[in-house]
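Before anything else, here's the structure in question.
Every protein chain but one is kept in place in this view of the complex.
Labels run A and B following the written order; every chain starts at residue 1.
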Amino acid sequence: MRRLLGLAAWAAGLLFFAPVAWMVLTSLHSEPDAATNPPSLAAPITFDGYAEFFDSNPWPPLVNSLSASIGSTVLVLLLAIPAAYALSIKKVEKWSDVLFFFLSTKMLPVVAGLLPIYLVAQYTGMLDNISFLVVLYTSMNLPIAVWLMRSFLAEVPGEILEAAALDGAGLVTTLRRVVAPVALPGIAATSLICFIFSWNELLFARVLTGVVAGTAPVHLTGFVTSQGLFLAKVCAAAVVVSLPVLVAGFAAQDKLVQGLSLGAVK
Amino acid sequence: MKSLRYGGLVAAVLMVTTACAGAGGGGGAENSINVLMVNNPQMQDLQKLTADNFTKDTGITVNFTVLPENDVRDKISQDFSSQAGQYDVATISNYETPIYAENGWLTPLDDYVAKDTGFDQDDVLEPIRQSLTAADGKVYAQPFYGESSFLMYRKDVLDAKGLAMPEKPTWPQVADIAAAVDGAQPGMKGICLRGQPGWGQLMAPLTTVVNTFGGTWFTKDWQAQLNAPEFKQATEFYVDLVRAHGEAGAPQAGFAECLNNMTQGKVAMWYDATVAAGLLEADDSPVKGKLGFAQAPVVKTDSSAWLYTWAFGIQKASKKADNAWKFVSWASGKGYEELVGKTLGWSRLPDGKRKSTYQRPEYLAAGGSFAKQAEAAIAGAKPTDPGVQERPVSGIQFVGIPEFTDLGTQVSQKISAAIAGATTVDAALDESQALAETVAEKYRGK
């Protein structure tokens, strides 16, 4: 039985991973080999797809994506942590309403605000500017970050806080000694999630950027053509563009599980 | 440990601020222009050749944004309609050019053409030039390449079945041949016809079929005709043909899918753009030399081929129109064709726009059987009179009104559903008629 369940887990893992593996394999084939039926598993390996990707000057978009993702993640943390503090440890009145307000902004259709945002960007000269994307990505991730951070901070034991206050420990000491140990895994998980969602964002980036601030996902869609074969190079581009998130996600998966358990891990 | 973490944070913030400082708003450096292009092979070649030739000669840097067709259209219309001026030059077609010009979004090019003696406007094929001219008689875009539509077929497959393709086939003849060659080789279907939703995908070939069956989207006095007998008959013919003898995956098949089907020998015939011929006759194509070409099939009209061109327009809001013109003049000029021919091969010429192209011996040698057919199709296209009745606006495979992108796409989604078997042609066209009537009503009031 035990063995069987292990096998089932392996089967499921392989099944879910198969499309990713297929993407990697396709990226290493030539265009005609990538478009055969039945698929040619053993077709000769070539790096032509990657060569085309790196010939297309992908560095500015990759750097743009990195700036937008890191910049917005940092900004999100700077805004979300104090807010979460005011919603959990030293609660403001009607804190659950405030929390709900944050969350409700995530339920509004982004696309309905696209036109005003575009017009604002145009009239302030912020079109094709990474800073503008940083602001938008921050607003996109802030509600989730506040929500998650609040859950983590709510796990900080109140008695210890009071004890620390009685001992005359200053705010900084309290934060460092009592809050940080509980909050750090949460911060790590929140940052990772914010980074992933910013890196993946396409709609704003497509509409608001141009030759200067275009991000990696926009660059990726540029490999699709309605005339001619493109499967291998799109797969190569998809692998490279997904790589930072894959690496970060694989490296931090324990943090992610730990963090997502809302700090409840014993 | 703590300070390390803090240091990392500061570094990240610094990195972002410097990145931001580097990223100025639209416009860019003084001696550079921004170009927004559709991602077709000819444009990819252009992108590769620009730095070593155009930039080297003129000192003007060209920043390209290259996107697939659907994405690029959305972006161009956004940038041009708001006159945001992010892009100096964009690829627009003969559909957009008159509409954009009328709205004052494009720079008229007549003065530039007059001064730029090497450009030779008279060399541009007349229907193409005409289609890029607005109501005020000025030219607003210069063609990069032009195309028409024709029928491509596997000569070897037809020969093996003892069939001959007429020079000017009719659609019923084509349907018979499609039935005869369906299954001629294992896994081979009779014909490839686009079924992918989109006004520029399914709607383009279908509208040429509608035209030659005697149908039209609108009458001269703006009555929508989508469920009129001719339109219905044409659509039923198209849908039945593709369902009976068409390619696998037809409801999602566009130009790219059909090209692949034809290349891989999965279909025996293909009715589509003339530019496909160059790709099918390319050196690494498995069907090279096995193809025959015939004019676009007809029923009630003399010809039914469409006319399309990807052309460069300069945005009115551009502050660098002079440099932009230099680029347009270079890319659309004879010299660029020569450059492509000599460096990349004569079969990759951005053709279908200039008379002189069809006088180049090297090109004719490489283009073989299809070059003359394509030229004839383009030269014979009649955008102002594509059917059997008078039209309110020009356009062969489209209706030259701004509403058509939305209308055409919505109608194409319904007909694509009929190809998938999810609805009937009757139902699809009745719903489409209601959409078209809303548009027609607007114009009747004008």
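Assume a residue touches a chain if its C-beta (ideal position, glycine included) is under 8 Å from a C-beta of that chain, and two chains touch if they have at least 3 such contacts.
Keep in mind that, in the parts below, contacts and distances are computed from a predicted model.
Asker: Select, from "Carbohydrate ABC transporter membrane protein 1 (CUT1 family)", "Cell division topological specificity factor", "Glycerol kinase" or "Acetyl-CoA C-acetyltransferase", the UniProt-recorded name of the complex's unshown chain.
Answerer: "Carbohydrate ABC transporter membrane protein 1 (CUT1 family)"
Asker: Name every residue on chain A in touch with the hidden partner chain.
Answerer: Contacting residues on chain A, toward the hidden partner: 2-3, 5-6, 8-10, 12-14, 16-17, 19-20, 22-23, 26, 34-39, 79-80, 82-83, 85-87, 90-93, 96, 98-117, 119-120, 135-136, 138-139, 142-144, 146, 151, 154, 196, 199-200, 202-203, 216-217, 220-221, 224, 230-231, 234-235, 237-238, 241-242, 245-246, 248-250, 253, 256-262, 264-266.
Asker: What is the set of chain B residues that contact the non-displayed chain in the whole complex?
Answerer: Residues of chain B in touch with the missing chain: 70, 73-74, 77-78, 81-82, 99, 103-104, 186-187, 195-198, 248-252, 257, 260-261, 264, 266, 402-403, 405-406, 409-410, 412-413, 416-417, 419-420, 422, 431.
Rule of thumb we're sticking to: only the chains that are shown with their structure count from here on.
Asker: Whole-Å distance, chain A centre to chain B centre, using C-alpha means?
Answerer: Averaging C-alpha atoms per chain gives centres 37 Å apart.
Asker: Going by the contact rule at the top, pick out the chain B residues touching chain A in the complex.
Answerer: Residues of chain B touching chain A: 2, 9, 12-13, 15-16, 19-20, 23-26, 28, 34, 36, 39-41, 44, 63-69, 71, 75, 78-79, 82, 84, 86-87, 254-256, 259-260, 264, 275-276, 279, 284.
Asker: Taking the complex as given, what residues does chain A use to touch chain B?
Answerer: On the chain A side, the touching residues are 32, 35-36, 63-64, 67, 70-71, 74, 118-119, 122, 125-131, 134, 176, 206-207, 210-214, 218, 221-230.
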